[in-house]
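Every protein chain of the complex appears in place save one, which is left out.
Letters are used for the chains, namely A and B, taken in the order the chains are written, and counting of residues starts over at 1 for each.
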Amino acid sequence: MTALSGTSNLTVTSKDVGLRLHDLSVTYRSPGRPLVRAVAGVSLAVAPGQVVGLVGESGCGKSTLGKAAVGLLKPAGGRVTFNGRAVDTLGLRPRPSDQRGLQMVFQDPYASLNPRRRIGEQISDAVVLAGGTRERGRETARELLERVGLAAEFVDRFPHEFSGGQRQRIAIARVLAAEPSCIVADEPIAALDASAQASVANLLLDLARERNVGLLFISHDLSIVRQIADTVAVMYLGTVVESGPTAQVWDDPRHPYSKALISAVPRADGSGELPVDLPGDVPDPAFPPTGCRFHPRCPIATDACEVDEPALVEFLPERRAACSVLAPALTKVG
Amino acid sequence: MNATRLFLGDRLGADRTPSPDDDAPRRKPRRAGKSPWRSPLAVTGLAIIGVFLIAAVFASLISPEDPLAQKWPKYQSPSGDHWFGTDQLGRDILSRVIHGTRISLPLALLLVVLAMVIGTVLGAVAGYFGGWIDMVVMRCADLVLAFPAIILAMAVVAALGPNLTNAVLAVVIVSWPTYARVVRGLVLTLRQSDFVQADRLLGASGWRVLAVDLRPNLAGPVAVLAALDLGNAVLLLSGLSFLGLGAQPPAAEWGAMVNAGSANFDAWWVAVFPGAAILLSVLAFNFLGDTLRDALDPRTARAIRK
C-alpha cells in the first residue's frame, strides 16, 4: 500500500504527512538460529484520521512491524518516516520532540502501566517531558481520564485498582497526553473481555475521528478490524498478501489466505456451521518457504509458486494482492 | 520450556480469561488479620530489635556499670551482682553487652545503607546502559563475589589497618556486589517492559527512566535484600572484630568479647552472652527481612501499600 489516501481531500504535498513504511524489513538474530526476517518488505501508510487495520495470525510479524514503526526496533531494511522525517530507533538518547506525535498502545494493559506509580503521574509524563509544569500535567491527566470514560478523581490511584479494560483506557489517556497524530495500537483489545473489547475499540475509533489521529490497528481478529478500519492489510509470514478498503476485502477477498482467514471466523448466528479450517501451520519464520510464502498451505498453488515470489499488484484502485496464480485474472474479475 | 508448568489436576480455579471491564475501580479491602507483620516470626523479630534499640539508645542509663571499669574480680560467674558475670579484666559483661549494641547496630545499619546505595546505583546504571559500563561494573562485582566474604574483608582490613572504620569499609566493599547484581537483573527485565517503552516513546531519557520509572519498582526488592543483609553485616563486623581486625580493645564490641571468651573456655559466660547477642540480632534481622519480603510480595503488596 504505497499511497493509501483514505481521506480524499489529501493533496499531493500532504503525502508525507502521517506514518509511512517503505519496504520495511526487520530481522531477529538469536544464537544458534538463522537470521529470522520477521518482517520482509512491507510498505504501508497511515494518514491522519485514517484507521488502518493490520491483520494476521500469530508469528506473521505484525507486532514486530508495529514496534519498528514507532522506533522500538531497528529496521534491517527499508524506511519508516513520520511526517516526512525518518523515525529514529530509540537508543539511549531521549526521543526527538518532533517524533513524539507517533505513539503506541500496547497489548497487555497489565504490563504497559507502571504498577508502582499513580496513574495521574504516568499520564502527565508526556506533558512534563514536553516542558509543561506538573500542575498542567495533572490538569491534563484529569481531562484525559474523563475523555476516556473514567473519573478525573482516579488520578491518584494505582493501576492495580483497575480492571483490564480500564487500564487500557488509562494507557490510551497516557498516549493522548502526548497529543499524537498517529497511534500504533498493537492488539489493544486482545487481552480484554468481549464487552470491554467493544468499548475500547469504539474509544480508539472515536479518538481517531475526533482528533484526526491516524490509527494503525494491529489485530489477529479480522472481524473487529472489519468493524473499525477504513483500510486493511492482511499479513502472512512477514509480508502483506492483500490490502484494500476494508469492506471490499471482507466481501470479496482475493488472496487465498485472506479467504481462508475470513471463512475461519466462527459466526455467532446459531446456524451450527463449522468454520472452514486451513490445513497446516504457519511455518517457522526462520525457514520461510521459497517462492510464495503461503504456497505449502495454499489450495490453488501451482509448481511455479514454489519458485516465484509474487509481488503486491494493484488490480483495482487501492486494492492489492500478492498472488501469481491470480495475478492475470485479478484485473479481469474486478 | 518452562519446567514449572502445572499439570492436569494441579490447576486450580485461576480464571485465565481477562478480568472484566468495570466502571468503578476495585479497591481491594485490606485483608484483616492476614498481614505478614502479625506472624509470630515478625513479632519476635520486631520485639528483639526493639529491645536492642532501647538498649542502644539508653545504654548509659540501663547498664548497671561502666562497661570499661575494671573494678571487679576477674572471671566471676553470673550472679546477682553481675548477671552475666565478669570478664578477664574484671569488667561487667552485662554492661558491655548493652553498650555493644551502640557499636554493632548503628554500624551495621550504616554499612548496609552504604552498600545498598553504591550497589543499587552501579547495578542500575550497568543494567540500563549496558556496554562497557556494564562490563566494568559486573566484572568488579564478580571479582568480589569470587572470594569468601570474610576472607576478602580480612584482606582489605589487613591492607588498610585494623580498626573499626576500616572494618566497616571492608564489609561495604564485600557487600555491594549483591545489590548490584540483583538490581542489574531487575533493571534488565524492567527496561524491556512495556511501561518503560511507553515512557521512552513519550520522550523520557534513560536517567529519567531509572529515577522515575524504575526507582519505585526497585525499592521493594532492594529493601528486602537490605533487611536480610543487616544480619549478615552484624555477623561480618563481629567476625572481623573477633579476628582482631575490627573494634580494638577496650571497646565493648560483641565479636571482640567473644574472642576474649574463647581464650578461656572454663569461663563460658564471657563468650556466650555477647555470642547470644550476635545470634539474636542476626536472627531478628532475618525474621524482619523475611517478613518484609512477604509483605512486598506482589500479591500482598497491594494491601500493604495503602
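Here are a few things to note about the model shown:
The working rule: a contact is a pair of C-beta atoms (placed from the backbone, for glycine too) under 8 Å apart; a residue touches a chain by one contact, two chains touch by 3 or more.
We take it that contacts and distances are computed from a predicted model.
Between the listed names "NADH-quinone oxidoreductase subunit D domain-containing protein", "Acetolactate synthase small subunit", "Dipeptide/oligopeptide/nickel ABC transporter ATP-binding protein" or "PTS system, mannose-specific IIC component", the UniProt record for the complex's undisplayed chain reads "Dipeptide/oligopeptide/nickel ABC transporter ATP-binding protein".
Set against the missing chain, the residues A:Thr64, A:Ser163 or A:Ser181 yield one that touches it, A:Ser163.
When the omitted chain is restored, the residue from A:Ala130, A:Ala198 or A:Val313 that touches it is A:Ala198.
Checked against the full complex, the candidates A:Ala247, A:Ile300 or A:Ala329 give a single residue touching the omitted chain, namely A:Ala247. Set against the missing chain, the residues A:Pro31, A:Gly131, A:Gly270 or A:Pro328 yield one that touches it, A:Gly270. Touching the omitted chain from chain A are residues 33, 57-58, 163, 193-199, 201-202, 220-224, 226-227, 247, 260-261, 264-284, 286-287, 296-297.
Rule of thumb we're sticking to: only the chains that are shown with their structure count from here on.
Remark: chain A and chain B have CA centroids separated by 48 Å (rounded to whole angstrom). On chain B, the positions that touch chain A within their shared complex are 17-22, 25-28, 129, 193-195, 197-206, 208, 212-213, 216-217, 219, 298, 302, 305. Contact residues on chain A toward chain B in their complex (touch as defined above): 70-72, 90, 92-95, 97, 100, 102-104, 106, 108, 111-117, 122, 125-126, 129-130, 154, 157-158, 160-166, 171, 174-175, 177-178, 191-193, 195-196, 199-200.
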